[in-house]
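The complex is shown incomplete by one protein chain, all other protein chains being positioned as in the whole.
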Amino acid sequence: MLNQLPLYQQAILTLAAMILFSSFALLAQNRVLAMIHVFAWQGLLVALTTTFVAYDSGAHHLYFSAALTVALKVLFIPWLLHRLVRRMGIDREMHEVGHPAMVLMTAAALVIFCYYVAQPIHQLSTSITRNTIAISMAVVVLGLLMLITRNKAVSQVIGFMSLENGLFFAAVAATNGMPMVVELGIAFDVLVAAVIFGVFFFHIRDSIDSLDVAQLNQLAEHDQ
Amino acid sequence: MNEDLNAWLLALVQTGTFVLLAPLFSGWVKRVKCWLQNRRSPSLLQPYRDLWRLFGKETLVSYTASPLFRIAPYIIAGSTLLAAAVVPLLAVNLPTAAIADVIVLAGFFALARFFLALAGMDVGTAFGGMGSSREMTLSALAEPAMLIAVFTLAMVASSTNLSTVINHTLADGMVLRPSFLFALLSLILVAMAETGRIPVDNPATHLELTMIHEAMILEYSGRHLALVEWAAQLKLMIYGVLIANIFFPWGIATHLNGSVLFIAVAAIGIKLLVLGTALALGESMLAKMRLFRVPAFLTLALTLALIGLLSHIILEVN
Partner (left out) sequence: MNALQFTLGIPLLASMLLGLFGQRTWAKTFNVWTAAAGFAASLWLAWGILQNGVLGGEATQFYVDSFNVYLITLTAFVGATSALFSRPYMARERASGRLSDGRMRLYHSSYQGFLFTLQLALSTNNLGVLWVAMEGATLATVLLVSLYRTPGAIEAAWKYFIICGVGIALALFGTVLLYFAAARVIVDPDQALLWSVLARHSSEFDPVVMAIAFVFLLVGYGTKVGLVPMHTWLPDAHSEGPTPMSAVLSGLLLNVALYAVVRVKIITDGALAMHPVAHNPHLPGYLMMGFGLLSFTVAGLFLHRQQDIKRLYSYSSIEHMGLITFAFGLGGPLATFAALLHMTVHSLTKSAIFITVGHASHIAGTQLMANIRGLIRTQPAVGWGLLIGTAAIAGFPPFGVFVSEFLLLIATMKAQPWLTLPLLMGLAVAFAGLFRHLHPIVYGDAPEGQNPVQANMWPVAVQLMLVLWLGLAIPAFLARWFDQATLLISGEGLL
């Protein structure tokens, strides 16, 4: 029962729910800067969860992981995106979501679906963190939904980064963190990916004069 | 038998306290708002004076009004009073707790709102109709959010009875539940919409085109207006007490004992003080949203309630 768990484990569950909420919030955002800020908050929540799990399980390398998450996902990548967005002058643009109510309903349905898929895993583990596997899967799937429902490059990239947040949360919640070597590698990859995305935005903008990726459709199979 | 009588007496006293303190709560909110906005506030007892003044005035009824127009204020005040009777203010496990079901509560509010909307349309003015349609739209969007939040609470305590829910929360002790957190946030947003506070509706506005609640009661005067205003203040206090006592029930009296009751009074007083301050703070910081943005606000409330429910099912059930 929930009331029999120690306080920091309850905190982990609450933080998991808040991370899920931040995914919903990302899906509903219209403004680019607000999206970047919500993404930073999500990173902070994930880092907090990592810290609590580190305290709970005694895996001390997780403190380092949490610090890495803060440095990368809360500070560096939002700063990079912020800078890019300002340099490209799109910080006042509205990156609208088509049919926001529909997207939110789909998101809720997907969360329920993820819970259903994660049920067998749920029944296995005895630790508190088994419940959070469903939440982490949901965060991954919601990041994917954001990628699909958005038309502008910056929103898609934020969806992609939020997907990575969900993955990291899955690793922390389900398994008390992966070995340090792997985590460092993943962090490095995310960093390089973010930098390359940044470079990419300029290429896209120079090439098609906007960041609307719906216009990148020359190579589709046409009937000729 | 004696204890039964005591319990009934307490239930009556509780309802009386509710009714008497509601204007005071509104006065407190107004005072904090004025403090925050660097204005001189009216006295805390000003709402009582306003009500007294209105009760003494003549009621003017338009010739286009039907009998419903005259009856509506009594029905509105009556159902809100009944709602106040069931919400645990000071003590749980009272005899009235038997009907203290959240769905019954929602029903009472719905009854009051229904008659208010009808009364708004009754005289045939444009503003009344506008206010009624806006009110019904907003409540149609707010109801699902409130119900889902309430169902989350009901699932946690395995009952929709308010008394049982509060007892369950008290018995569990200090537990951090994600479902409660999200249900709380959702209910706060719903309360703001239902009681007509900023950011949904400005209670102090005099611009008719921006009104929702006031537009419906524009035609009322005298004791009718007094009853309707008192009902609105009572509704605000009921929502405040609900939020305070369901989510932070510590201090409420579980059995009838002098000292326990004293603590209960003090506890609810402090909680309402804090809630009133928070409400005033929120009203001062936020701006009123235009009407077409309110559905987005209520969708947020719905999403929060939904996440609360999902968190309960996914995270809390073993």
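Descriptive notes on the structure:
Just so it is clear, A and B label the chains in written order, and each chain counts residues from 1 on its own.
By definition in this document, contacts are C-beta pairs under 8 Å (C-beta built on N, C-alpha and C of every residue); 3 or more make two chains touch, one makes a residue touch a chain.
Everything numeric in this text was worked out from a predicted model, so none of it was measured.
Counted over the whole complex, the shown chains touched by the missing one are A. Of A:Ala67, A:Met102 or A:Ile121, it is A:Ile121 that touches the chain left out of the display. Residue-wise, the contact with the chain that is not shown comes from A:Leu147, picked out of A:Leu44, A:Ala71 or A:Leu147. Touch with the hidden chain on the side of chain A covers residues 59, 117, 120-121, 124-125, 133, 137, 140, 144, 147, 153, 156, 160, 163-164, 167, 170-171, 174-176, 178-179, 181-182, 185-186, 188-189, 192-193, 196-197, 199-200, 203-204, 206-208, 213, 216-219, 221, 224.
Following the convention adopted for this analysis, only the chains that are shown with their structure count from here on.
With centres set at the average Cα position, the gap from chain A to chain B is 37 Å. By the touch rule above, chain B contacts chain A in their complex via residues 172-179, 181-182, 296, 299-300, 303-304, 306-308, 310-311, 313-316, 318.
The part of chain A that touches chain B in the complex is made up of residues 1-3, 7, 10-11, 13-14, 16-18, 20-21, 24, 28, 100-101, 104, 108, 111-112, 115, 131-132, 134-135.
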